[in-house]
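Once you've had a glance at the structure underneath, I'll fire off some questions.
The complex appears here without one of its protein chains, the remainder shown in place.
For reference, chains read A, B and C in written order, and residue numbers begin at 1 within each chain.
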Amino acid sequence: MKDTASVLLFGITRDITGQSAVSVPLPEGACVADLLSQLYRQYPDLSGIRSILVAVNGEYAESDQVVHSKDEIALIPPVSGG
Amino acid sequence: MKDTASVLLFGITRDITGQSAVSVPLPEGACVADLLSQLYRQYPDLSGIRSILVAVNGEYAESDQVVHSKDEIALIPPVSGG
Amino acid sequence: MIALTTDPIDVASALKYLHTDQAGAIDLFLGIVRNSTQSRPVDRLEYEAYDRMAIGEMRKIADEANRRWPLLRYTIIHRTGTLLIGEMAVLIGVATAHRADAFDACRYIIDTIKQTVPIWKKEIFTDGEMWVNAHP
Partner (left out) sequence: MIALTTDPIDVASALKYLHTDQAGAIDLFLGIVRNSTQSRPVDRLEYEAYDRMAIGEMRKIADEANRRWPLLRYTIIHRTGTLLIGEMAVLIGVATAHRADAFDACRYIIDTIKQTVPIWKKEIFTDGEMWVNAHP
């Protein structure tokens, strides 16, 4: 079974892709690192960003965390609030 | 020549003496320490205060500073602003 | 009290909320849009948040501040959208019995917000724009 994940984009990642959410293929058992690799392949310009973290269901996720298609996934480029 | 100095009192020193200014004899060449000794003799209850500094013309004065009868002299008990 | 808002931040109502009879000290930090960054003139800023997660991260920061210092009241308000020079982007307010706790907690909160809360700002210059912190 090959599923897809929807990934929310903010800030510079939204500007680079021109979209506020993108779909990426999500093989079963894929983890955060796999998802990021896939996104860098789809959007090579993302590599110009200083760092990108991933949030799963509103929490920062480690790179080995397994993601599921029903999770709310978001890319978190370097924050700059305040 | 024996002159007198007027000394302004605030806070607890005013409460202890019951006055907002007192006159003390000021021998020629008297310094801040002499003035304080005289005040402690006149008002022994002042010795119950944790510390008393003296201001001359609106500035903290060292104990060996000579005071003159025309100076504006004030007792500064421990401050507690803020 | 924790909030994200597109409306101007109201200092008076934040202060009113912070006031309590046990409070001896209130420290209020205001982050404001200034007219230049590294001497490049700024026209305006655009703030964007991942709302749900931003609120969650601000909540964590407040909880941690509450654990570290005896807070009586606190408020964290962050604005999003387009902000002009002089407008307030963030207000942090902390009420405590003693002043050292108010200063320490307020500073901890704003410093940590800038590290972990998913809010992003884009500086719009007269001749270009840039997402702050995004580039190496």
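In this text, contacts are C-beta pairs under 8 Å (C-beta built on N, C-alpha and C of every residue); 3 or more make two chains touch, one makes a residue touch a chain.
Bear in mind the structure is a predicted one, so any value in this text is a computation, not a measurement.
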* Quick one: which shown chains sit in contact with the chain that's not drawn? -> B, C
* **Residue among C:4, C:102, C:117 or C:132 touching the omitted chain** => C:102
* Asked: Of the residues in chain C, which ones touch the absent chain?
  -> 11-12, 15, 19, 21-36, 85-86, 97, 99, 102-103, 106-107, 110
* Contact set of chain B toward the excluded chain (per top definition) -> 8, 10-12, 15, 48-50, 55, 58-60, 74, 76-82
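Basically, only the chains that are shown with their structure count from here on.
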* Hey, how far is the Cα centre of chain A from the one of chain B, in Å? -> 73
* Express in whole angstrom the distance between the two chain centres, defined as the mean CA positions of chain B and chain C. => 49
